[in-house]
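Data first, discussion second: the structure below is written as structure tokens.
For this view, one protein chain was removed and the others were kept in their places.
On to chain A.
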Amino acid sequence: MRISDATVTSTLTTNLSRTFQKMAQLQKELITGSRINDASDDPSGASRSLNLRGQVRNIEQYQRNIQEGQGYLNITDSTLGEVVDTLTAAQGTAIQGANDTLTDRDRKILANTIDNLLEHVLHLSSTQFRGRYIFGGTHTLFRPYVETRDADGKIATIENGLTEGRPLSDATTAVGSLLGLGSPPSGTVTIGDQTVTLDLATDSLTTIKAQIDAAAPTGVTTTIASAPSGSGTTYRLVISGTTTLSDSNDVLKTLGVETVDTSGTILREVGDGINVQINAAGKDIFEGQFNPFSALLDLRDSLNTNDLNGIRDSITELEEARNKASNTRGVLGARTSRVELTNSLLERFTVNLKESLSNTEDTDFAQAVVDLQRHQNVFQSALTTGMSLIQPSLIDFLR
């Protein structure tokens, strides 16, 4: 077959460049450490690697959630432990107080001890984690339980607290129109011992405050708290000094003022769509028939009044209240260990994921180096043959 000079050179150069291209590709894999530098290097691998990386990011988020949730669970657990210990101590005091041989004065001293324990439990019920009340259900920004005190500064009653109003942009415009409500609620609201009639269609924050002040319920103070926000100022209605609120037509609730409902649950996502409740509802511990507050208050009052039967009843009451706290603590403990188990599973899972990610993406260094060497050898021998192939022709031998 006839072979032209051009064919020889073009065959040589295309083969050289092809080998060179392969070397460049291998070098890229070696330098980046990644087998997939463009999606076309391995389309299904690229798609798989994106999915794997998404999963790794999810799991890392779950681990963050768990870490945060564990802090919440731990502080709730230790606080409940403290509540149980306090109630146990109170029981001891009650048993002591039930002793017939004690004098009135002795019982008064014991009543003082109980007062301190009561203050302590109230303090525990207001425990905060990162600025959030942990027993307030989802009303995390307001004190869940608020006390009223008598003239001596002793705790008289403890009830659920009130929330503060939502921020409004204006204090002198009718609330209904500020909130853009079609039919704003109106009706009677009982605050403390006084009843006022409010109508959000006409009343502004200022007139509402004036109406409550005019009715002057005992011990109640109303304020309009203002705070700078963005371009302007926001105003909120704050009612304090009372624990009783009756708002059948949701007038104050529309303003954001309501009794704290401590039953709300707070969830953490610890796996794809798997949520774990991390809070203990205050309602399950501090409210209901037997609760630490009423048990302690009853005990104190019985001690003060030398009511031996009352003191004996309080021992049972305290027992029930302590059981409630212990039970809640048990449920919480089960959740804690579940979260811990999930966490260690996630850790193992991350290792596996990262391994398959590495298998999908990473260069097999040994293989790549061997391949590179092989191509280099081919390249060099092609160069050598090329030199001897192109040079000689008949012209060299014509003299």
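Assume a residue touches a chain if its C-beta (ideal position, glycine included) is under 8 Å from a C-beta of that chain, and two chains touch if they have at least 3 such contacts; residues count from 1.
To be clear about the criterion, contacts and distances are computed from a predicted model.
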(request) Have a look at "Cytochrome c1", "Flagellar hook-associated protein 1", "Electron transfer flavoprotein subunit beta" or "DNA repair protein RecO" and point out the UniProt protein name belonging to the hidden chain. (result) "Flagellar hook-associated protein 1"
(request) Can you work out which residue in A:N275, A:N327 or A:N377 touches the chain that's missing from view? (result) A:N275
(request) Mind listing the chain A residues that contact the chain we can't see here? (result) 1-7, 10-11, 14, 32-34, 36-44, 46-51, 53-54, 56-58, 60-61, 64-65, 68-69, 130-132, 136-141, 166-167, 229-230, 234, 256, 261, 264, 266-269, 272-273, 275, 354, 357-358, 361-363, 393-395, 398
